[in-house]
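Only one protein chain is missing from this complex, and each of the others stays in its spot.
== subunit A ==
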Amino acid sequence: MSDSDDLIDELLRIGARYGDAPAEVLPTRPDVIIVRAGSIVVKAHAPGAAEAPLVERMRAVARPALRGIMLEPLTEEVAVVHDRLVTVWPAGVPVDHRDPDAAPWEAAARLLARLHAVPARELPSLPAAGGPARVAATVARLDGDSAAERVVRRALACLPALDAGPGSPTHGDWHMGQLVRLPGGWILIDVDDLGIGDPAWDLARPAAWFAAGLLEPEVWHRFLGAYRAAGGLAAGAGADPWERLDLPAQAMTVQLTAAAVATAKREGRPLDEVEQVLIDTCQRIVQLRSACHSVPTQ
């Protein structure tokens, strides 16, 4: 029996202990394992995840200040099972992948606005939000020298240094998969990148999709409008949201492109049209940033 079988057996046992139905493994991203047992899920976090920051994040989401905004765990406890960090949560209904047009953009925007407005003093100390570090990590995993990989690396090299900076509570890795429906409504999930940082990073994915021409302007404006109407300040208060969103959205474009290039490579196929759109966007970032930085040669 392999280590991963042992790990899954142990997760199924934990599921059976907390849950109210037979435990089963749910499909999810490759570095995480999710076991569902009726109304609860058991999560084995990515290999190599650090324990101390996860403990801080679990404490934060168990606080009343985040109730109704981020999913509250069944227990704050972080178990260690076969070198993996394991946590237990209520199960919710994810957004339907087969019907992306029905995705709850406004509900997501309002939850993010509420999260960003939580005073940090009402939470225990939190690590830096995870968004900026993910960009470099995703690009660093590219191991080839194809034209697409070179464009991604050049685009990253054009950007100024990325760090979470001071700011407010920030989800750190928000996308439509980070939302589940409970009887009380939609709620944010996944504490892995929760922390203090520039909340503009939580708007960076939809901003990047909109800028690339993948997300309809109508949907983007619904999302941004709902965020601002709920008091969200990450896009500034003025007319031009891009003063605040430009750098996080460019960095996120680089990350999304790196992930897309890696996926196409893993699947042994050329880039599809959507992935090529991301490469084109990276190229425009390089052109624009290079134009800003270039100096006359004479």
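The working rule: a contact is a pair of C-beta atoms (placed from the backbone, for glycine too) under 8 Å apart; a residue touches a chain by one contact, two chains touch by 3 or more; residues count from 1.
One rule holds in what follows: contacts and distances are computed from a predicted model.
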Protein name (UniProt record) of the chain left out of view, among "Caa(3)-type oxidase", "Xanthine dehydrogenase molybdopterin binding subunit", "Branched-chain amino acid ABC transporter permease" or "Transcription factor zinc-finger domain-containing protein": "Transcription factor zinc-finger domain-containing protein"
Of A:E51, A:D83, A:D163 or A:E216, the residue in touch with the unshown chain: A:E216
Residue touching the undisplayed chain, where the options are A:L26, A:A65 or A:A103: A:A103
Sites on subunit A contacted by the missing partner chain, in the whole complex: 29, 94-95, 97, 100, 103, 134, 173, 175-177, 209-214, 216-217, 221, 240-242, 245-246, 249-250, 256, 259-260, 263, 272-275, 277, 280-281, 284-285, 287-288
